[in-house]
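Omission of a single protein chain aside, the complex is shown with its protein chains in their original locations.
The first chain written gets the first letter, and so on, giving A, B and C; residue counts start at 1 in each chain.
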Amino acid sequence: MVIKVAVAGPRGRMGKEAVATILKNEDFLLVSVLDHKKEEEFFGDSIPIFTSLQELIFQTEPHVLIDLTVPECVYEHAIIALENGVRPVIGTTGFTDLQLEEIRKKAEEKEIGCIIAPNFSIGAVLMMKFSQMAAKYLPNVEIIEMHHDQKVDAPSGTAIKTAQMINEARMTFEQGHEHEEEIMDGARGANFSGMHIHSVRLPGLVAHQQVLLGGEGQLLTLRHDSFNRTSFMSGIVLSINEIMKQNKLIYGLEDIIL
Amino acid sequence: MVIKVAVAGPRGRMGKEAVATILKNEDFLLVSVLDHKKEEEFFGDSIPIFTSLQELIFQTEPHVLIDLTVPECVYEHAIIALENGVRPVIGTTGFTDLQLEEIRKKAEEKEIGCIIAPNFSIGAVLMMKFSQMAAKYLPNVEIIEMHHDQKVDAPSGTAIKTAQMINEARMTFEQGHEHEEEIMDGARGANFSGMHIHSVRLPGLVAHQQVLLGGEGQLLTLRHDSFNRTSFMSGIVLSINEIMKQNKLIYGLEDIIL
Amino acid sequence: MVIKVAVAGPRGRMGKEAVATILKNEDFLLVSVLDHKKEEEFFGDSIPIFTSLQELIFQTEPHVLIDLTVPECVYEHAIIALENGVRPVIGTTGFTDLQLEEIRKKAEEKEIGCIIAPNFSIGAVLMMKFSQMAAKYLPNVEIIEMHHDQKVDAPSGTAIKTAQMINEARMTFEQGHEHEEEIMDGARGANFSGMHIHSVRLPGLVAHQQVLLGGEGQLLTLRHDSFNRTSFMSGIVLSINEIMKQNKLIYGLEDIIL
Partner (left out) sequence: MVIKVAVAGPRGRMGKEAVATILKNEDFLLVSVLDHKKEEEFFGDSIPIFTSLQELIFQTEPHVLIDLTVPECVYEHAIIALENGVRPVIGTTGFTDLQLEEIRKKAEEKEIGCIIAPNFSIGAVLMMKFSQMAAKYLPNVEIIEMHHDQKVDAPSGTAIKTAQMINEARMTFEQGHEHEEEIMDGARGANFSGMHIHSVRLPGLVAHQQVLLGGEGQLLTLRHDSFNRTSFMSGIVLSINEIMKQNKLIYGLEDIIL
């Protein structure tokens, strides 16, 4: 069966890649896009553009809605989609707990799948999940994340998420030497529940993270390099295929890949 | 409860480390060792030395027998131990299928645990297992193993085992470019069911392996460094604790750690 | 002084980047381009296009000619440029020894600089040069080069060039164990004068190389990652600046950067 897909936010950086990915995948059919304005020339007339999700669903009957728009719209989109039997695949975070609960209830009521994934990169999700699994046996952990020097905040969201996941799996304790001393402030990085996080920023870098887990006489290193945006597309393809088999809300790719 | 432990092969390189590890662990009590000869001065009389396993069990009643002797003896040791209600933790490979089957039956009959672990390094086992899990989603894999230049054979046993485990998780296919050409023989390494394995040998190196899994726009790297023999000890400690809760044969640490 | 630059081959992948790089650099002025055909709309009239190098030089008087065309043209371009007092910066290999000799003589006769650089990536050139310097003290070397899986040949040209440079600095000897044995063919990689070269090919990768130099108890690793084509541009900028100070043929960036 060919899966009919609609894309909300087709003009953004992620949206453009998603449109290209769906167009070249034989198992998927791009039936329509949702945009905030209608520009005739967008896909040379071949893909209809809508500004109303209701209208889009009514006229083009997608199985799946890929939503790559801004956080302000996604909750409403998700509810409308689920109401109409369309499965949402959402790449935005920023839902309130209440909104998540509403989406969860609606998916269960309609008995169809819905995926919310803060990170569509399968490799990054595997790195995070493996770190959590390994920390149970090798609880001494340091995280080094490396990004281009145009990134403003440090540490990265992925590094913090990784530390949170690891923290669920290990007892909390202060790592390093009891009398550890920083000759220069900050040398030992950020301290997250006793774990240390280091942020490297250099021109040329894209998005990289390594998790180091040390034990007596050994070191386990889990590293993910994201060289460009296409690394997210395999996760979107996986989500579209997987959501057809699900009948409830899935939060995070880790719940469907491991 | 303190676990009473006996060690077979206490004079070998692994055996010495095992003895030291058990002596300094408060949860364990080293009650005796099994050796091929009796040397009075060995542990200054404090730990009795036996040359017969039957005798050792009869007189010192260990819960667990750590067996680090040569392959020729371990099968017999395992059967005797199980017969007498002692749980074997075995760090040797080289059992025949028939022997494994006998051990499995004996453990089930007696309803006690028995662990056979080709590799006691928890980090190495995690690397192998994670590689297998990840290959399902990122099936393009290359393995680079690196050892000191006194190692004769290439690739290493761990690299081959890793490739076998990965192969169970992914469909077999030839990686690389369809018209790939080696300008110099061997450049692309060894070919294991389409996967490539590379063996680096240099003075200074100890034992290291990385598994590289590539996908569109991304790379996942799982790396294990073994800096010295003590890396095996955490796996032995884990096995002693775990075997007390088991009632059958466990083959490979991966079955108890993941 | 602003350096006046002309670009030959402005429509190729490298050429486009070079044009963009020169346009945004305040120290340079792009005065003209040499192309095989004249398309009016190319730079919106602002940059004149020529199909004859003589004409280009006569009318726009560049100080420097960046030549990113095919090997068939570059020799002739270089001679014409030098004859007319224009300094060539050439990013192509494939000259015959005779042609190189002619270019060398012409540059000396005219007392102006000429740069031929097989690799404009400063980082890659540093990696190669440092490898050569280090091999004098740490002569046990292995090279691992890693590229995307659409690359046909293995090892890469850079890996072979690196091995050649290292070979000039160390005595030749067979590395590894005297009785080394490949259980699987190719495991130990390609053998270049006793050094081993390993080629990894995976989707997602771009162009990466690491040179490992082992010694007693230690390992020195020199690694270069090229994430995209812009890595070549810093070498072109450096070459333009440097060529103004030179009065002879320079072959390879290593001669001006170290």
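As a working rule, a residue touches a chain if its C-beta (ideal position, glycine included) is under 8 Å from a C-beta of that chain, and two chains touch if they have at least 3 such contacts.
Given the structure is predicted, the values throughout are model-derived calculations rather than measurements.
Chemist: I'd like the shown chains that the missing chain touches, ordered by label.
Modeler: Contacts of the omitted chain with visible chains: A, B, C.
Chemist: Touching the absent chain in the whole complex: find that residue among A:P10, A:G91, A:G113 or A:G217.
Modeler: Result: among the candidates, A:G217 touches the missing chain.
Chemist: Kindly state which of the options A:S32, A:S131, A:T162 or A:S199 is in contact with the chain not pictured.
Modeler: Of these options, the touching residue for the absent chain is A:S199.
Chemist: Taking the entire complex into account, which one of C:S52, C:Q150 or C:Q218 touches the absent chain?
Modeler: Among C:S52, C:Q150 or C:Q218, only C:Q218 touches the chain that is not shown.
Chemist: Please identify which residue in C:L29, C:I49 or C:I257 touches the non-displayed chain.
Modeler: C:I257
Chemist: If the hidden chain were put back, which residues of chain C would touch it?
Modeler: 121-124, 126-127, 130, 133-134, 136-138, 210, 213, 215-234, 238, 257-258
Chemist: Since one chain isn't shown, list which residues of chain A touch it in the complete complex.
Modeler: Chain A touches the missing chain through residues 140, 142, 144, 146, 149-155, 160, 175-177, 179-192, 196-205, 212-219.
Chemist: Since one chain isn't shown, list which residues of chain B touch it in the complete complex.
Modeler: 204-206, 225, 227, 231
The rule is short, and it goes like this: only the chains that are shown with their structure count from here on.
Chemist: Suppose you list every residue number at the chain A-chain C interface; are over half of them used by both chains (same) or under half (different)?
Modeler: Shared-number fraction above one half, so same.
Chemist: With chain centres defined as C-alpha means, what is the inter-centre distance between chain B and chain C in Å?
Modeler: That pair's centroid distance is 48 Å.
Chemist: Just give me the whole-number Å value for how far the CA centre of chain A lies from that of chain B.
Modeler: About 36 Å, centre to centre.
Chemist: Using mean CA coordinates as chain centres, what's the gap between chain A and chain C in Å?
Modeler: 39
Chemist: Multi-chain contacts in chain A: which residues touch at least two other chains?
Modeler: Residue numbers touching two or more other chains: 225, 227, 231.
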